[in-house]
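Shown here: the complex without one of its protein chains, the others still in place.
Order of writing sets the chain letters: A, B and C. Residues in each chain are counted from 1.
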Amino acid sequence: MRSSHDYLNSDVTIRSWLCTRDHKRIALLYLISITLFFFIGGAAAAIIRLNLMTPSGGLVSAETYNRLFTMHGVIMVWFFLIPSIPTVLGNFLVPLMIGAKDLAFPRLNLLSWYIYILGGSFTFAAIVAGGVDTGWTFYTPYSTAFSSSFVLLTAAGVFITGFSSILTGLNFIVTIHRMRAPGLTWFRLPIFIWSMWATSVIMVLATPVLAITLLLMAVERVFKVGIFDPALGGDPLLFQHLFWFYSHPAVYIMILPGMGVVSEIICCFARKRIFGYAFVALSSVAIAVIGFFVWGHHMFVSGQSAYAGVVFSFLSFLVSVPSAIKVFNWTATLYKGNIQLRTPMVYALGFIGLFTVGGLTGLFLAVLAVDVHVHDTYFVIAHFHFIMVGGMVSAYLGGIHFWWPKITGKIYPEKWGIAAALLLFFGFNLTFFPQFILGYLGMPRRYHSYPPEFQIYHVMSTLGSSILGLGYLLPFSYLLWSLRFGKDAGPNDWNASGLEWKTSSPPPPHNFESTPLVTQEAYDYGKSS
Amino acid sequence: MEKLGFRSIKPWKNSPMISNSSLLALLPTQASTLASDVDLITIALVLLCGAVTFGLMSAIAFFVVRYREGSVVDRSPVRGVELKLEIFWSTVPLLIFICLFVWGAERYLEMHSVPAGASEIYVTAKQWMWKFQHANGTQELGELHVPLGRPIKLVMISQDVIHSFYVPAFRMKQDVLPDRYTYTWFQATKPGKYRLFCTQFCGTEHAAMGGDIIVLPEAEFQQWASIGVSQVSLRGSGDYVKQGQTVFERHGCISCHGSDSVVRAPSLNGLYGSRVFLDNGDSLVADENYIRESVLEPEVKIVKGYENIMPSFRGQISEEEMVSLVEYLKYSKTMSIKSMEKERGGRE
Amino acid sequence: MTHPSGVRGFIFIYLALLALLALTFGVSFFNLSGSWGLILNLSISFLKAILIGLFFMHLNRSPGLTRVFAAAGFCWLAVLLSLALTDYVSRGWIALPGRWP
Partner (left out) sequence: MGSPLNAGVQPQEQFKSIEQQHEAATQGMWIFLATEILFFGGIFLAYFIYRRSYSIGFERMSEMLDSFLGTLNTAILLTSSLTMALSVRAVQLEKKGSLILFLVLTLIFGVAFLTIKGFEYSEDFKNKLVLGPSFPFHGLEAVHMEMFLLIYYVMTLIHAVHLLVGICLVSLMVVKTVRSRCLPALYSPIEVIGLYWHFVDVVWLFLYPLLYLAGRPHI
C-alpha cells in the first residue's frame, strides 16, 4: 500500500521541489538533469559512430567532428558519469542506509545541485555557441594558444561543476562519519556506503586540483603569459601532470560507486552475505588512496622522464590488486547462494563481466612497452568504455532498477527489464570489443577519417552502437511508463536487507518513523531465505 | 618552401603497403626490432587475461545455474577458508603484476636508450605535416626513407602544438613537443611502406596528419640517397655541418666562444655528450636540448664560473638552422672548432 | 571544545609567531647559497603553520579523526609535489646514445 504521506506527495508545488532540502527530492532533481545530459552526450556519440562508417568520414566535417567528440567527452565525464551514482543513488540512499533523517548539510546539498545546473548551463551555452574542439583533456598549448573555439566557456562550466562535486563529497563524508544510527558501526555498514565514502574522499581531494588547473589555463589563454605554453616559457607537461592528478582519480569516482551498487545487488539476489566483507570494504579505500599515485601512466609517451614512467607503471599495477580482490569476492559470493536472476542481477552480472575485461585490458596499458604502442589508440577507447559504460552505466542502471520501487513506489515490467539488460550487454560488446583490435592494429583516437583497412571494425562498432542506443531507450521508456501504469510497490518486495527497506516505499519525508537501532551486520540473509 | 609547407589534405588511400595485412588481421605487420618483443608481451597478456576472464565467467555461469533459486543442492556454509582465499587471490595477482611490470619496464627502457652509432634524422612537426631532415641535408615532407637494419635515432620537435609520432608497424610512439627535443629510435627489419600517424590531437586536420615510412634495403637506400628526390622530397643545400658552420659564423658565436676571444664564454669544444656543471650546483650531460636551450634561453642554465652575459637568439634562428647548428657542435666533439677554423682558412 | 585555553597561552604563541616572522625576514638579507634560503623559509612557514594549527585551531585537543583530516590535505599535496618532481628531476637522465647515468 502506498502510504498517503510520502516524500513525493507531501507537497507538490514546483516551489517545494526547487527549494527542497530533502535529500530524496534532490536525488530526483539530479536524476532528471543527468538523464538530459546523458542523451545529449549520447547523441554526439551516435553522430561520431555514424561518421566513422566510412573511411573518409563524410557525414560531418573534421571541424564538426572534433567538436562532437569533445562535447561527448566533456558531457559524459563531468555531467553524467561523475555525478551519476553519487548524486542520484548516493543522495537518495546514504541517509536511508545509515538510518539518518537527512544528509548533514541539506542546504549545501541543494546548493550543489544549483551549482551543477549553473556549470551545466555554461557548458551547454558553449555547445550552442559553437562548441569546443580541444578534446575533454584541454591539452595545452592547443587549448591556450591555438584553438579558436569556446574553450573558456566550457572550462568555466567544468570549473563550476567541480565545486558541486566537492560539496557533495564533503556532505557525504560528514554524514557517514556523524549521522549513523545507533549500533551501526563501520563494519556493519553496507558496502555501498563504504564505496561512497571512498568516492567522496577522491572528490574532495582531487577536484580542487582540476579547478586550479583550469583557472591557470584560462589565465594563460586570456593574458598570454606563460604557465603551460612553451612559446612563453611554460611546460605543457605540467598541465598534463596537474590534469591527470585529478583525472585519473576521477576515473575511480566513476567506478567505485558502481562497485558499491553491484555489491548490494549481488548480495540481495544471491541471498547471501558478501564474501570477504572487510576486504571488499577496505579495497574501496585502497583504490581511493593508491589511485592518487598513478596518474603518470597517462604520460608514458608524453616526454615525461623514462624513470618517472617506470615509477608510475609500478604504482599502476598496485592499484589493480584491490580491483581484482573485489571481482573474486563477488564471484565467491555467488557460491552456494540462492540466485534469483531478476533485472538488477542481470545488470550486476553483466557488470562483473565487462568490468573484468575492462580491468584486465588496463594491464596492457600499465605494461610500459605495450602502452607505447597502444597509447592514444582505439585500444584505450575500448578499455575505458568497458569500465565507464560497460561497468559504471550497467551498475547505474542496475541500481536504478533495484531501488526504483523504493524511489517511486512503483514496479517496472520485469520482462522488459531483463530484455533491455541483455540487449545492452550484447550491443555493448559488439560496439566496443572490435575497438580493442582496431587499436592494436594502430587506429589512433580522435580521427575524423582513417585508412580503409580499418573500416570493417568500425562498421561492426557502429552496428553495435545502434543496438546500444536502442537498449538505452528501452529502460527510459518502460521506467517512465511504470510511473503511471506500474503496480504499487510494497516496502520491501525484494526481501532485501538494509535500513532503506525498513521504511515505506516511497519513504516519508523524514525517512523513518523512529530512528532505527542496528544490532546486526549488513546482508543478514541467512535467516530470511 | 613555404608552399610545400602544407601537405595537401587528402583522404586516406589504400596503398600496397602493410604487407601481410589480411582483411581480419589481428596484429599489425612487425617491421622493427622492437615489434616482436612488444607482440610477445601482448600475446602473453592476452593468454593470461583470456584465461582469467574465461575462468571467472565459467565460474559465474556455473554458480548461477547450479545455485539458481529453488534448485536442490548443498548450501551448507563453508567455514575457515575466507582468509586463506583472500590472501591467495591478492598475492598471486600481485606477483604476476610484478613480473609483468619488470618485463614491460625493461623493454621500455630499451626504447629509451638509443644504441651507439645510430644515424640521426631530425623530425619537425607542425599543423598538419611531418618534415624530415637527414644528416646529409636531404629534406623530405610527409615521407621518410630509411635504410633496413640500421638503428635510426629521431630527434623531434614541434613548431606549434603537441603532436605524436606513431608508426604501428614499429610499435613505436613518442610525443613531439614544442620548444623541446624528444627522442626515440627504431631499427627496421623489413622493407616496405608503413603508415605514420599523429596520435596527439593537434587541431582540425589532426586525422590527416599522416605520412609514410619507406624502408629500403641498404643498396636501394644508398641509391635513393644519391639521387635523393622522390616527388615530395626536396634537397637542401649541402650537409648539416657546413650549414651549421655558416650559422655559427653568421651570428658571430666564435667571437666569445673562441679560445682566443676577449669575452670569457665557455668553450664549445667537445661540448656534446660532456658533463656540464652549472652555477646552481646542478650538473647535466649536454644533449641536443641543452644546446638548443642555451642558444635560445642562455640565462636559464649558466655554466659554473661564467657570467650571465650571453644574449638570447630567440627569433633569430629557425628550427632548421638550429638543427644544423646542433649538428655542427656535435661534429666539433670529434674535431675542435679551432682546428676547423684553420682547416677552413687553409682551404680558402 | 571542553575547556577554553588561557589568554596567556595564546599571547605566547602569538609572540613566537612574530619572532619567527622576524627571523624569516632577517634571514632573507643574507644571501644564502642555492636553494637553502628557500628551504629555510619553507621550514619556518611550516613551523608557523603547525603552531597555528595546534593552538589556534585547537588540533592539540581535537579527536584523532580531525587531525587525520587536517593532515590529509598536506599528505595529498606532498604526493602531488613529490611524484610530479620525480619527473622533472629525472628528465634527461637518458639522453644520449648508449649512455646510462
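Everything below uses one rule, namely that a residue touches a chain if its C-beta (ideal position, glycine included) is under 8 Å from a C-beta of that chain, and two chains touch if they have at least 3 such contacts.
Small disclaimer: the values here were computed from a predicted structure and weren't measured.
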{"item": "Touched by the hidden chain, restricted to displayed chains", "value": "A, B, C"}
{"item": "Identified contact with the non-displayed chain, of A:Ile193, A:Ala206, A:Ala281 or A:Ala522", "value": "A:Ala206"}
{"item": "Touching residue (missing chain; options A:Leu8, A:Leu29, A:Leu52 or A:Leu216)", "value": "A:Leu216"}
{"item": "Options A:Ala46, A:Leu232, A:Leu341 or A:Val518, residue touching the unrepresented chain", "value": "A:Leu232"}
{"item": "Hidden partner chain, residues of chain C it touches", "value": "1-2, 4-5, 7, 10-11, 13-14, 17-18, 21, 24-25, 28-29, 31, 37-38, 41-42, 44-45, 48-49, 52-53, 55-57, 65-66, 69-70, 72-74, 76-77, 80-81, 84-85, 88"}
{"item": "Residues belonging to chain A that touch the chain removed from view", "value": "95, 100-106, 166, 170-171, 173-175, 177-179, 204-209, 211-213, 215-216, 219-220, 223-227, 232-235, 238, 241-242, 510, 515"}
{"item": "Chain not shown, touching residues in chain B", "value": "280, 297-300, 308, 311-312"}
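Operating definition for what follows: only the chains that are shown with their structure count from here on.
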{"item": "Chain closest to the middle, measuring from C-alpha centroids that were averaged per chain", "value": "A"}
{"item": "Distance from chain C to chain A - Cα centre to Cα centre, in angstrom", "value": "36"}
{"item": "Where chain B and chain C are represented by their mean Cα positions, the distance between them in whole Å", "value": "40"}
{"item": "Touching two or more other chains - residue numbers and ranges from chain A", "value": "237, 306"}
{"item": "Sites on chain B at which at least two other chains make contact", "value": "109, 112"}
{"item": "Interface residues, chain C side, partner chain A - complex", "value": "65, 72-73, 76, 79-80, 83-84, 86-94"}
{"item": "Contact footprint of chain C on chain A as seen in their complex", "value": "177, 205, 209, 237-238, 241-242, 245, 292-293, 295-296, 299, 304-308, 311-312"}
{"item": "Chain A-touching residues of chain B, taken from the complex the two chains share", "value": "11-14, 18, 21, 23-28, 34, 37-38, 41-42, 45, 49, 52-53, 56-57, 59-60, 63-64, 67-69, 73-78, 82, 85-86, 89-90, 93-94, 97-98, 100-101, 103-109, 111-112, 127, 160-162, 164, 166, 168-169, 171-175, 177-180, 182, 195, 197-208, 210, 297"}
